[in-house]
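The structure appears right after this line, and notes come after that.
Note that one protein chain of the assembly has been removed; the remaining protein chains are unaltered in position.
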Amino acid sequence: MSEYVKESERSISARMRQALKSFGLPRLIIALFLLLMFVLTPFAGSNLVSQITNVINRFSWNAVLVLAMVPMVHSGCGLNFGLPVGIIAGLLGATCAIEWGFTGPVTFWMAILIATPFALLFGAAYGWLLNKIKGGEMMIATYVGFSVVSFFCMMWLVLPFKKGDIAWGFEGTGLRTTFPLDKYYEGVLSNFLRVQIGRLVIPTGALLFFALLAILIWAFLHTKTGTAMTAVGSNPNFARASGINVDRIRLLSVVMSTWLAAVGILVYEQGFGFVQLYNAPFNMALPAVSAILIGGASANKASITNVIIGTILFQGIVTMTPTVMNGLINLDISEVLRMVVSNGMILYALTRKTEVSR
Amino acid sequence: MKTRRILFCACAILVLIAIACAMLVIGRGHTMYFDNKDLEYDGQTYAASHRINVYVNDERVARLSEGDRGLATFTGQSFSFDLVVTRVDDGEEENFSYTLKVPYAEDGIIVNLPGLIEDLPEDAWMSEFVPVPSVEEEEDEEIVIDEFDMAMEDDMGA
Partner (left out) sequence: MNTKKSSAPKRALTFLSNSAVPLMFIIIIAICIPISGFSPTFLLNEVMTRLSRNAFLILSLLIPIMAGMGLNFGMTLGAMAAEIALIFVTDWQIWGIPGIVLAMILSIPLSVILGILCGKILNAAQGREMITSYIISFFMNGVYQLIVLYMMGSLIPILHGNIELPRGYGVRSSVDLTNIRKTLDNLLAINIAGVRIPVATLLIIALMCLIIVWFRRTKLGQDMRAVGQDMEVARDAGINVERTRLISIVISTVLAGIGMVIYLQNMGDMATYSSHSQIGMFCIAALLVGGASVDRASIGNVFLGVILFHTLFILAPSAGAKITGNEVVGEYFRVFVSYGVITVALVMYETRKRRAKARAAQQLRQEQEVEK
């Protein structure tokens, strides 16, 4: 009897160790840290419920951008450091929709509609390029993203946008660096079916929209093409041998990622309430990359669960640390902490030998 | 072979440390403030001169009337300068040469020239210059951490 108990105990501890290993030490530390932040919130003199509301809100803004990582990771194109390519498509959609006179919530759907051809076009070109340079995707994706963003820095100035809300009125040409969306699609998703219980506010619409996209992606990954994509990601040679057109699948995944990024930035803007042009897209790739890694993904494996957990953890840390740190020790090291945590997470993923993305 | 390499490395490090120490000594910058002001010492008053010119390496760094203050910067712990003193209006010019040793820790040193000329003890005419922090400047400046700071006019020169 006692033998038996010991045996099962051992297996439990072994299983726990196994679970811990698969969960990953950095992830555990981050999760514990976030938990600590939640516990400390009341002591820091801020309201726990409003903090949770904050985290849920930030989640609803950013989740789609993180979701945009999934298709490319699945097809073995690695982490999508070229997220800005899709973001630019989304920004084109937003600016064009406003320029062409749409107002109110309908702008959001028009922006998605207008952004789609841009996203398909950019995605196709981007995917074609990534097919040419298999093995070096991540570095090149980074710089393709930068090139596109800096190219569009010029375009925002030169393109003939005229509408006073978004363009510099008196200097003639050029779009503003930031403009508000209150007359357009601010909160179009967040305010839909919004639930408010005391201080707790749940942006149901935005969460539902994310859920819809996530289910679509999940369903897609279980179709024939979707499983082919996973096969390409896990073993391209085997996939090729079994008659899958590897390049076509990879191209498809890049187009999907790019389109999701375009939609993702629009969802972000409807929550944030502002459109940011010029240099802003530079800063968008790394947080999304590290969020999905924190969620348990690696350079060649990512699931919807990773997206959800990662976004909650990452946004949790980003929103909680400033308030808690400020309240407790009057020292705002949150920005520095965010840089160290997010980039440290990416480094951790890049240095794990077993997960080479080729 | 291996010991030789270690020895070589140790020597290189020692040489670097030695150079660093030398730089610490010879590169320490100080500012010397020259006062041409009345000095009270031991109950006696040493009056300021009508005009004092301060020369460093035959170059005039200060031209002081009564009550004036001039300054010169230098590196290292000793400083040589020449004075041309005119005690009263239309009086005779007197020449002095001094080499002063200054304490390492002090950024700024005030030297009272009338006291120096009279060969008083050092504590009579030498004192540390303590800058008074300006009050309105005390508010915090905003530190912006931007990973993609594109302000290249700064970095690369426009």
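Each chain gets a letter, A and B, in the order it is written, and its residues are counted from 1.
The working rule: a residue touches a chain if its C-beta (ideal position, glycine included) is under 8 Å from a C-beta of that chain, and two chains touch if they have at least 3 such contacts.
Values in this document were obtained by computation on a predicted structure and should not be read as measured data.
When the omitted chain is restored, the residue from A:201, A:232 or A:286 that touches it is A:286.
For the chain left out of this panel, the touching residue among A:133, A:193, A:215 or A:328 is A:133.
From the options A:26, A:105, A:322 or A:344, the residue with contact to the chain not on display is A:344. Shown as candidates are A:43, A:151 or A:238; the residue that touches the absent chain is A:151. Mapped onto chain A, contacts with the missing chain fall at residues 81, 129, 132-136, 138-140, 142-144, 146-147, 150-151, 153-154, 157-158, 173-174, 286, 331, 333, 335-340, 343-344, 346-347, 350-351, 353, 356, 358. Listed here are the chain B residues that touch the chain not shown: 16, 19-20, 22-24, 26-30, 73, 75, 107, 133, 137-141, 143-158.
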